[in-house]
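With one protein chain held back, the other chains of the complex are shown just where they sit.
Labels A, B, C, D and E are assigned to the chains in the order they are written; within every chain, residues are numbered from 1.
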Amino acid sequence: MTTERYERGWEKLMEVDGKGGTNVIQSLKDISPDLGRFVIEFAFGDIYPREGLDLRQRQLVTISSLTTLGGCEPQLTVHINAALNVGLSPKEIVEAILHCVPYTGFPRVLNATFVAKEVFKERGIMMQDQQKDSSS
Amino acid sequence: MTTERYERGWEKLMEVDGKGGTNVIQSLKDISPDLGRFVIEFAFGDIYPREGLDLRQRQLVTISSLTTLGGCEPQLTVHINAALNVGLSPKEIVEAILHCVPYTGFPRVLNATFVAKEVFKERGIMMQDQQKDSSS
Amino acid sequence: MTTERYERGWEKLMEVDGKGGTNVIQSLKDISPDLGRFVIEFAFGDIYPREGLDLRQRQLVTISSLTTLGGCEPQLTVHINAALNVGLSPKEIVEAILHCVPYTGFPRVLNATFVAKEVFKERGIMMQDQQKDSSS
Amino acid sequence: MTTERYERGWEKLMEVDGKGGTNVIQSLKDISPDLGRFVIEFAFGDIYPREGLDLRQRQLVTISSLTTLGGCEPQLTVHINAALNVGLSPKEIVEAILHCVPYTGFPRVLNATFVAKEVFKERGIMMQDQQKDSSS
Amino acid sequence: MTTERYERGWEKLMEVDGKGGTNVIQSLKDISPDLGRFVIEFAFGDIYPREGLDLRQRQLVTISSLTTLGGCEPQLTVHINAALNVGLSPKEIVEAILHCVPYTGFPRVLNATFVAKEVFKERGIMMQDQQKDSSS
Partner (left out) sequence: MTTERYERGWEKLMEVDGKGGTNVIQSLKDISPDLGRFVIEFAFGDIYPREGLDLRQRQLVTISSLTTLGGCEPQLTVHINAALNVGLSPKEIVEAILHCVPYTGFPRVLNATFVAKEVFKERGIMMQDQQKDSSS
């Protein structure tokens, strides 16, 4: 019945979130499978493929929203990976999180920054600033 | 002085939260014992025994509030157990959490759903949907 | 394309929220019409018609979630009306809001209670307790 | 002492927020003038002029953070104006707010969308979708 | 039955919140009278009279918590008045709100500061800084 939205959503989920996203869907299978279906159909089938913002802009918005919400470390892990997948640079991601300080304060921004640090470490990413910094 | 409320609250805490609730009170003994006393007297002595909603309705409200708050995984663990104790079915609990998506978004709902998954696993509960699902 | 979900959602929106809901959709027409469409298709087409919880249970969950979120007075107005529409009694609604005190504190509960007071006044509802109370 | 940061911040505040921003600073003069100074020096002197994100990206992040926080309608008014000032299109702004639905739910997104509607109305902006929509 | 806590709470409510507090209780009479009773018995009968912090310290904590919560402007109005009632200076109140910026960001702090401005205006309070400022 909802095949078309589901397929479009699944493709977008694969493109944006990759393995991190499919793991979430998989882990919902035996507890709330329709929740996973709604993530695919609604978030990735309805919202992500829309015109108006490109995927890099959408990930800026997503990361800012998750940073501000707080307590969403697992989702931030997935979406910081996704931000890299769609072409945001590590510097842009760290800067987007930092830009939230005036609006949501240091604690939420610190927590999100440490999630980014973990993601970058797992992907073997070294910040350019870090390289410059280590030479001083 | 507050014996009556305390006793009524303790009984209700035992009925609703069971061991999960008494563990919380116990762990407060050496740091903030009156906080534990207020949980018993106010939350369970004053609020829970009131007319107007039965215990199953109260646990729907509690789970929805904790899901929405976010960052309350330990309290959700206690109250998803409590929801089962007062007769809500696993399906009703998962559905109540899912129903919060339009109001509070996917991340808080995902976090609460994974708490439910842990609680059900510890209690050896298998979702009916899961059984059907595994046959497909 | 999405006709079936939209129609099912529109019917459910009419049944649950009535005029309050359609006003929201109408006011989105000239600024973000697809947001209105997603409210209909996703919240009311996908979530509300599901099995697992009846409409009275769903409105308990909705009111608890909106009370806890805070800053959602317009949505509470719509959904307290909706709660009455699907058969929750004024007493159950007030009690559900009150039950959130231990989880989200007095300020959010006070704000939600005053929204209920406005809704009841507009609908000419007088609380039973109020009648008893006024005789004392 | 802090002249340089203050001047850089004031210029940036004028560029980004324009009159809406200076009104806020002005209204703080007789109650908490240093709070206004910190908005200028820190938010606009330290954060906004940084490299890593351009002003259009920064306003996407700001609007997403304020939408998610909730209860920030006055700040959203200023920053939706600011988003237009730095070159985001009305469509991008509405889309950024809409993109927050999966993360923060409908109520916060509805509230932010109605703020955008007010700002656009005051500035005489008509959405392109609206024009198409009105012809149907 | 709960007379002693109620009386102790009512006295404390009168001492701390004064007319602002009793107005809230009064306005709950016909919608959720027990909610008003719990404010008196629990918040003012159980918590406020405790040792460990004096009333000025308690109001610092209260104002900080309400500022951080957001969307609690009515409660902030009552408790900024209360803070003045128990002997906090206008400067201490404004400074406590300002001190929350690093933790909760500018928007919540701006909103709380403008509530303080209204309260001070109604009570004819002029900030010392304001006097110095107006001479410059």
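Criterion: contacts are C-beta pairs under 8 Å (C-beta built on N, C-alpha and C of every residue); 3 or more make two chains touch, one makes a residue touch a chain.
As the structure is a computational prediction, the values presented were derived from the model and not from experiment.
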| task | Would you mind listing the shown chains in contact with the chain that isn't displayed? | result | A, B, C, D, E
| query | With respect to the chain omitted from the figure, which of B:Cys72, B:Cys100 or B:Met127 is a touching residue? | reply | B:Cys72
| said: Applying the definition given at the start, please give the residues of chain C touching the unseen chain. | reply: 101-107
| request: For chain D, enumerate the residues touching the unshown chain of the complex. | output: 1-2, 4-5, 34, 38, 41-42, 46-47, 50
| request: Could I get the residues of chain B that touch the absent chain, sorted low to high? | output: 24, 27-35, 38-39, 43, 66, 69-72, 74-75
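Going forward, only the chains that are shown with their structure count from here on.
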| query | What is the identifier of the chain with the smallest separation between its Cα mean and the overall Cα mean? | reply | C
| remark: Per mean C-alpha coordinates, the chain lying farthest from chain A is E
| task | Quick one: report the Å distance separating chain A from chain B, using the average Cα coordinate of each chain. | result | 30
| message | How many angstrom lie between the centres of chain A and chain E, each centre taken as the mean Cα position? | response | 39
| Which chain A residues sit where two or more other chains touch them? | 34, 38-39, 42-43, 47, 50, 66, 69, 72, 75, 101-104
